[in-house]
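The other protein chains are all here in position, but one chain of the complex has been omitted.
Just so it is clear, A and B label the chains in written order, and each chain counts residues from 1 on its own.
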Amino acid sequence: MQDYLTYSVYGSAILLMLIGLYAALVKKNLIKIVIGLSILDAGIHLLFVAVGYLNNATAPIFSETVLDKNVVMADPVPQALVLTAIVIGFGVTAVALALVVRLYRKHNTTNIDEIKNLKW
Amino acid sequence: MKKLIVITLLLILGFYLMSTFISVPFGAERIAGVKDYYLKQSPETLKVSNVVTAIVVSFRGFDTLGEVTVLFLASTALGSILYRRRTHHSGLNPQREAVVSSTLVRTGAKVLFPMIILLGAYVFVHGHLTPGGGFQGGAIIATGFLLILISYRKFFINHNVLTWVEALAGTTFVLIGIGGFIFANQNNFLENFLPEGTLNNLISGGVVGIIYIAVGFKVGAEITGILDTLLTIKEAGLNPDEN
Partner (left out) sequence: MGIGSIIFLIGALIFILVAAIYAVIQKDLIHAVIATSLISLALSLVFYILQAPDVALTEAAIGIALSTIIFIITIRNTKRYESE
């Protein structure tokens, strides 16, 4: 049972990362590339949170009921990392999309093959 | 051909990632010293119930300061990338005013807007007790402003106010951090120098709650600024000749 869960959770997180990377590497449309990068972000967040989970753990928040007993808590460090990574990811996506809009204004296309100025 | 190469490379990458992470079984108990330290110190010395908040604001507060700065840089870069000289500074574009949303949307937005702002404020004020905090509360507040922005086309956000809110919140963060140098026991940056209070009360945790409220204001102002900048380019896109 445990092996099964290990493979399925980590496997789907890594598969999500690979799907995002595939879109970012193969697709020609600029917005599709940004979508791929945000899927890659989602996979990394899932992987980090899954590494921090412990069996029969509670959320790392103390309250009156949790305080006295000797409870197992999930690892809070990856959660704090992912919390900041999501907000940074939003900023990165916003800047990338602004660059897409700027390129569209200049070249009137979102296909990277038609933007010839990048070649030399 | 290119797709084949990419898929092969990705499969190799996936195999190595999987074989690395398989050595850390999902959910099994493992030795993690820093986790035990944080889980012990957070309720005992810092008196913060939510350990994630304690890590984000206190133990790794310097990271958060850098992160808020990155968000500020993103919002500034967005403004400079999409810069376009405005013809008038009132922010009211005739093309934008011409599109009117339906009465249902406008009335619903008017009813929902105060509640969304209240929820956001609740989330970041109680950041050290319940799940939530400055980042989540700021994002919720920005969602409320987004609702108003897309339902009332004439609504106009004053960017000077946003800049001042952001600057004041950032200054509060840094000043509290410097206060740790002067008043705290061990003279560290961002160290707690206020009385801790009792665990699970609203007024507890010393400077943690105050810093997270400042972060909430800052994140809310920054994301609202990003959304407003992106929304005002819409009418500019309608006439592509003007570059």
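Some notes on this structure:
Definition applied: a contact is a pair of C-beta atoms (placed from the backbone, for glycine too) under 8 Å apart; a residue touches a chain by one contact, two chains touch by 3 or more.
Quantities reported herein were computed from a predicted structural model and do not represent experimental measurements.
With respect to the full assembly, the chain omitted from this view is in touch with A, B.
Considering the full assembly, B:Leu227 is the residue among B:Val68, B:Ile176 or B:Leu227 that touches the omitted chain.
Mapped onto chain B, contacts with the missing chain fall at residues 27, 50, 52-53, 123, 131-133, 135-136, 139-140, 142-143, 146, 223, 226-227, 230-231, 233-234, 237. Where chain A meets the omitted chain, the residues involved are 5, 8-9, 12, 15-16, 19-20, 22-23, 27-29, 31-32, 34-36, 38-39, 42, 45-46, 49-50, 52-53, 55-61, 74, 79, 82-83, 86-87, 90, 93-94, 97, 100-101, 104, 109-111.
Following the convention adopted for this analysis, only the chains that are shown with their structure count from here on.
Computed centre separation for the pair chain A/chain B is 17 angstrom, with centres defined by C-alpha atoms. Per the touch definition, chain B reaches chain A in the complex via residues 2-3, 6-7, 10-11, 13-14, 17-18, 21-22, 24-29, 32, 34-35, 38-39, 42-43, 49-52, 55-56, 60, 63-64, 67, 70-71, 73-75, 77-78, 81-82, 130-131, 135, 139, 199-200, 219, 223, 226, 230, 233, 237, 240, 243.
Every residue of chain A that touches chain B in the complex is listed here, in rising order: 2-3, 5-7, 9-11, 14-15, 17-18, 21-22, 25-26, 47, 50-51, 53-55, 57, 59-64, 67, 72-73, 75-77, 79-80, 83-84, 86-88, 90-92, 94-95, 97-99, 101-102, 105-106, 108.
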